[in-house]
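In this view, the complex is presented without one of its protein chains, the others remaining in place.
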Amino acid sequence: MSKFAKNQWYAAAWLAELGNTLVARRILDEPVVLFRDSDGKVVALADRCPHRLVPLSMGTLVDRGIQCGYHGMVFDGAGRCAHIPGQDKIPPRAEVRSYPIAERYGIAWIWMGDAARADLTRLPVIDHYDDEGWELIDGGYQHHPSNYLNIVENLMDPAHTTFVHKMTIGNPAAKSEPVKMKKEDDYIVAFKWLFNSPPSPMDRQIKDFGDQSVDRGQFFYYYIPAVSRVDIITIPAGLEPTEENFNKGLRNNSYKFLTPETDGSTHFFWMHLRNYKIGDKEWSQRMRGLFEKTFLEDREIEMAMQRSQEELGVRQFVGLEIDRAPTVAIRMIDRLIKEEAKDSGKVAA
Amino acid sequence: MSKFAKNQWYAAAWLAELGNTLVARRILDEPVVLFRDSDGKVVALADRCPHRLVPLSMGTLVDRGIQCGYHGMVFDGAGRCAHIPGQDKIPPRAEVRSYPIAERYGIAWIWMGDAARADLTRLPVIDHYDDEGWELIDGGYQHHPSNYLNIVENLMDPAHTTFVHKMTIGNPAAKSEPVKMKKEDDYIVAFKWLFNSPPSPMDRQIKDFGDQSVDRGQFFYYYIPAVSRVDIITIPAGLEPTEENFNKGLRNNSYKFLTPETDGSTHFFWMHLRNYKIGDKEWSQRMRGLFEKTFLEDREIEMAMQRSQEELGVRQFVGLEIDRAPTVAIRMIDRLIKEEAKDSGKVAA
Partner (left out) sequence: MSKFAKNQWYAAAWLAELGNTLVARRILDEPVVLFRDSDGKVVALADRCPHRLVPLSMGTLVDRGIQCGYHGMVFDGAGRCAHIPGQDKIPPRAEVRSYPIAERYGIAWIWMGDAARADLTRLPVIDHYDDEGWELIDGGYQHHPSNYLNIVENLMDPAHTTFVHKMTIGNPAAKSEPVKMKKEDDYIVAFKWLFNSPPSPMDRQIKDFGDQSVDRGQFFYYYIPAVSRVDIITIPAGLEPTEENFNKGLRNNSYKFLTPETDGSTHFFWMHLRNYKIGDKEWSQRMRGLFEKTFLEDREIEMAMQRSQEELGVRQFVGLEIDRAPTVAIRMIDRLIKEEAKDSGKVAA
């Protein structure tokens, strides 16, 4: 049984990374090379020439596809060999695996499982992307040397903010709020409200609230297997909590797309959408810096956990109340992987 | 069966290291964090939060103990959980192992085995520590990437001095002396006398011997499992070799406390006591430099041995006469470990 759910879309690269270059990236522990074919379409191939196993990413982009840097074999975007220098006949095994790619939200999404099942309707949905009145920060990437489950747990757990992020977004004065939870088939959300409070210092920088009290909601969504969305809402105290009213307040949507690199490391892509300070690039720059620093604080913890888990072969010794939502999230992934394995029978890799 | 004798005191840290900080150190292949509790008492805990396995040493010192840097769980010096943010009930398994600590001779001694057997009467004894008329050099520490048995053998073997320490304390002109040996239950000493000789160049720097001949004794003590003491004595030739007379001559007591870090690396703590040049800090500084350099010469050899042993899976191919005392020392450790294993029955880790 694979350690990963494979029949899923994972963020493989920012489209902006894929200009006139070859991008080599290990995804679900397989070496992949991404590039644009001569039509500008993003394609992804197994990053190994079938001849001598040299990574194709050491080669060059040519009209018909990618040319191996060792003996010049050319493979097209479908992984078919289009040319062998000095040889007319193309052997049947002269091919490399091609992975389905979808381009959306500025991201190349890859499908590492059964290509026949690649289903565009299952791509992640990012609300308000490209909407007027919403400002986007994108292109975020960090390499986190930790299993992606550790990152999922971290992102489903607001309790660590006070301790891990005291230098960035943590608020030591914040009184612990009870966290609630809602689970659907393909996602889970943990959330808490702070009612009728003064606005946060940062909210005051965004808008003049005067003496007005606010209700502040924090929603931690996790869509299996690889998308986290943190939705933070500040609305006037007492306003009915509807999606429409949320958009009238200050709203932050922070997305992370977690793509396992190996069993012990993760590609951490992130973007952020807000409904205020539209067009304010200076504010965006400042937020970007704050987010990067915050995620690096998490990274330190995640790395330490990874080392302990590798040494001990377990993930934890005692559970806490704050683990409820993360525990459900991990179980959802477990079930997904098991279902995939059952589904594909003995074919599962 | 453990590779190490566990029901023993090992040097864990210099007390001077333990101010207002957390000291993380792997000891007998277990991660340990040392700190002073609010009463100033040194305590040692397993360096892993039982919740998510993050090292507690990444956290902070608080009034009630140590606070995990991930979710703020607090553990007191006994390893009991004293606080969980946002949760009133402390689960029974929310605890970490606490190791007995004894503070003596400027050192925090740790007992890694069965806490119920931790016995202060079994602490190492350092003669003349704090005695008037004796000058101390302490605080010495080196990390030696070699199994501690290689270091024990080295310290029981004066024969290597001519070859390994030719740039420091070696004396190429020294004629080999027959080494004698005495074994007791818990220690062994190898020793040799050079009778009726001119004083060494260094002894002449310490004292004006005129034309006087001296007897020079070298005693290499090893107290299982982890203490080495080299006792070097220069007395007027012919003086009766009694403990009382030794103290009338020039006397150097060099102590090393070997604490296995892993199977292939060792914490090497050292101190030195002398009965001359009392209060002479400049001389102490010079000796400290000489010792550090000497121990680094041994370290090179020990590292090379470790690499060979790891590759070959053996410790030596042929024995020499000079191996007598080291061989007995190694056997004493072997027996100690076997007795511990038998003693603890199937519980032995």
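By written order: A and B. Residues from 1 in each chain.
The rule is short, and it goes like this: a residue touches a chain if its C-beta (ideal position, glycine included) is under 8 Å from a C-beta of that chain, and two chains touch if they have at least 3 such contacts.
Just so it is clear, the model here is predicted, and its values are computed rather than measured.
S.K.: One chain is left out of this view; which of B:123, B:159, B:181 or B:237 touches it in the full complex?
M.R.: B:159
S.K.: Of the residues listed, B:301, B:328 or B:341, which one is in contact with the missing chain?
M.R.: Only one of B:301, B:328 or B:341 touches the chain omitted from view, namely B:301.
S.K.: Of A:70, A:193 or A:276, which sits in contact with the chain we cannot see?
M.R.: A:70
S.K.: In terms of residues, what is the contact footprint of the unshown chain on chain B?
M.R.: Counting over the whole complex, chain B touches the hidden chain at residues 153, 157, 159-160, 162-164, 176, 300-301, 304-305, 308-309, 312, 314-322.
S.K.: Can you name the residues of chain A that touch the chain not displayed here?
M.R.: Within chain A, the residues touching the omitted chain are 48, 50-55, 58-59, 67-73, 84-87, 91, 93-94.
Keep in mind that, in the parts below, only the chains that are shown with their structure count from here on.
S.K.: Could you say what rotation angle superposes chain A on its sequence twin chain B, using C-alpha positions and rounding to the nearest 5°?
M.R.: The rotation relating chain A to chain B comes to 120 degrees.
S.K.: How many angstrom between the C-alpha centroids of chain B and chain A?
M.R.: 50
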